[in-house]
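Of the protein chains in this complex, all but one are displayed in their positions.
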Amino acid sequence: MAELLRTHPLQAWAGAFERLPDTVRLTAEPYVAMVDVRLSAVGAEASAALGLDLPTAANTWVPTDDGRAVWLGPDEWLLTSTTEAPEELEARVRAAVLPLGGSAADVSAQRIGLRLTGARVRDVLATGCSIDLHPRVFGRGRSAQTTLGQAGVVLLSLSDGGDDHVVLVRSSFAGYLADWLLDAALEFTPTTARQE
Amino acid sequence: MQLIPCPWCGPREEAEFSYGGQAHVPYPDSPAELSDEEWAHYVFFRANPKGRFAERWNHGAGCRRWFNAIRDTATYRFERVYRLDDPKPGVTELARSREEGTAP
Amino acid sequence: MSPRTPGADLPEHPDALWRNPEPKRSYDVVIVGGGGHGLATAHYLAKNHGITDVAVLEKGWLAGGNMARNTTIIRSNYLWDESSAIYEHALKLWEGLEEDLGYPILFSQRGVLNLAHTLQDVRDSVRRVEANKLNGVDAEWLEPDEVRKVCPIVNTSTEIRYPVLGATYQPRAGIAKHDYVAWGFARRADQAGIDLVQDCEVTGFTTDGDRVTGVQTTRGTIGAGTVALCAAGHTSVLTDMLGIRVPIQSHPLQALVSELLEPVHPTVVMSNAVHVYVSQAHKGELVMGAGVDSYNGYGQRGAFHVIERQMAAAVELFPVFARAHLLRTWAGIVDTSPDASPIVGRTAYDNLYLNCGWGTGGFKATPGIGWALAHTIAHGEPHPTVAPFGLDRFVTGALVDEHGAAAVAH
């Protein structure tokens, strides 16, 4: 039989995203493998086992060879990989952290990623995000688990200009958040693209 | 809307947190040996002071960590937050941290 | 000149309300707390039992606590027998209270709708209505079109996030004017010779074995034959002075009011799922309550995001409210109990009576608890309506769990 096709929770929103101006660009991030890593102590051992240094500073993320490592809590991280299959990533990471008393769970589909780029992105986020997004405070490498609108999100800053962010949101909330972002972006959307 | 200083994530808005009531009320070692009254006190009875109160908070919308706080229930002011494995700060210590301005 | 706006003003208060006496050395009965419950208890002590050597001690100004801060909803459509009994007894008293007090308390039996938005809401609502009927409490289940008949401005569109699937309706429920109620009780008590002592904060108690012998106050020590605590919100502060443990937590509860509006909302509407409860008071203002703030607090203020959520719910259910204006917000301190039911009765001290834990339900119970507590004090035996609400239920496990039963708060 043919391979199984994947369907993205926001595929029905693609058209609406298309109509957005360059000042507020929304794009669904491609499918990536994600694993939730729990580890009480991160040291050389962990780095060696994982082949990367987990960020230990709160509210930060670091790029890895093929993804990102995001601080979620004092003993919790989100590891993403664009090259491994979800089950591969989980198996590899789990094998690496188990001996260190850690654990790892595949959460690839638990959240979806939305990329937000453009000069107005900060204004859009500020309509529903209570943390300070000023580039001096929330520049590249910063992250936050917080609330956007009424959805829990993990927010990553990808630039020092405050114009490039990734929002990770629970898949079941993706439609709500997409609607919410489109509504917030309305003010910056040219009349022709608006559906009022 | 208050700012609550999460020991891990730093100050965040009140709405990101959930309240856990009185802190330092351990689960009884052997409930079976408690009288109905003693058990009832564990299950239902909590201190409710007007003033300084050691209580539990959870940064539910953030790092999901539980932590303790000393908060004044009359002014709502957080005098101190501390991790679960930290001992309950004494009065003198709180006074000091206020002078030093290290209180949140 | 154009005629005055109907309903835009209130009946005048009498020219004489109460004396401002100096406290005596001692009283047969000392009631701590000059709110609705304390004043009602004083009134019924005098009226029903001829006990008038009574002082009501108030740390601030009479009825300045939750009595001045609540949304004045009166109803008795509670789920459990024990609850509906205590609130129905109160409701019957409300129905005759204006005459009893000789005071225009503006008790308006405009009915209360409790909306259901989910299938489980519907089950819980029907369960409550059926229980009410069997307990002799007027109650009916209304379908959405009937809801619209009772209150045309409720958004019964099936397109909203949580459509209205129906509602319970208690026609005899309604609202009253809180200051008028409190002052009516206060005036009667004062006329009966009971001393209402304001700016008199209790700072401690004098005890002798298992008896309380007096209360220490900012206006001196006052001897007492019997002491009743009616200090909603601050109960724990008092019981801590006596070393009595009560399962009470004090939380801020916020409310708000709009400007005066032409009549638009004929009844009282409450919704749990879309948290809102609202009525249009006598002058025309919309009066609404918000949710209880999650943390313990004695500050008589809550967080504004709770109000914002409340406004979202209000506009969702009542689209015409969009441009009504928030004029004033405030907060009271509700003392909540583990089973969302009151705690009334004796304590470790023989002559000390507890009356607390009413949470958000205190106002509607005012005459009922005043009557019952006066009876309990006079006879040294709990009045039947309060008997199930003793402290011991937390030990035996025989709770009267109103939130467990998903009954509507407020």
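General remarks:
Per-chain residue numbering starts at 1, and chain names A, B and C are given in the order in which the chains are listed.
Here is the rule we use: contacts are C-beta pairs under 8 Å (C-beta built on N, C-alpha and C of every residue); 3 or more make two chains touch, one makes a residue touch a chain.
In this section, contacts and distances are computed from a predicted model.
Set against the options "Sarcosine oxidase subunit alpha", "NADH-quinone oxidoreductase subunit J", "Monosaccharide-transporting ATPase" or "Branched-chain amino acid ABC transporter permease", the UniProt name belonging to the omitted chain is "Sarcosine oxidase subunit alpha".
By the touch rule given at the top, the unshown chain touches A, B, C in the complete complex.
Which of C:Lys24, C:Lys133, C:Lys149 or C:His379 touches the hidden chain is settled by the complete complex: it is C:Lys133. Listed residues C:Ala55, C:Val112, C:Leu253 or C:Ala314: the one in touch with the omitted chain is C:Ala314.
Although one chain is not shown, part of chain C still touches it, namely residues 1-5, 7-10, 13-20, 60-62, 64, 68, 81, 117-120, 122-131, 133-136, 160-162, 179, 198, 258-262, 264, 274, 284, 303-304, 307-309, 311-316, 319-330, 395-399, 401, 403-406.
Seen across the whole complex, the unshown chain contacts chain A at 1-9, 12, 31, 36, 38, 86-87, 101-111, 123, 126-132, 134, 137, 149-151, 170-173, 175-177, 179-180, 183-184, 186-187, 189, 191, 194, 196. Hidden from this view is one chain, which touches chain B at 1-3, 11, 18, 20, 26-28, 30-32, 34, 36, 39-40, 42-44, 56, 58, 60, 64-66, 76, 84-85.
Convention: only the chains that are shown with their structure count from here on.
Farthest chain from chain C (centres taken as the mean of C-alpha atoms): A. For the pair chain A and chain B, the distance between C-alpha centroids works out to 31 Å.
Shown for chain B are the residues that touch two or more other chains, namely 1, 13, 15. On the chain B side of its complex with chain C, the touching residues are 1-2, 13-15, 18-19, 21, 36-37, 40-41, 43-50, 53, 55, 71, 73-76. Touching chain B in their complex are the following residues of chain A: 58-59, 72-74, 76, 130-131, 144-147, 152. Of all residues in chain C, those touching chain B in their complex are 234, 236-237, 240, 245-250, 294-299, 301, 303-305, 335, 338, 394-396.
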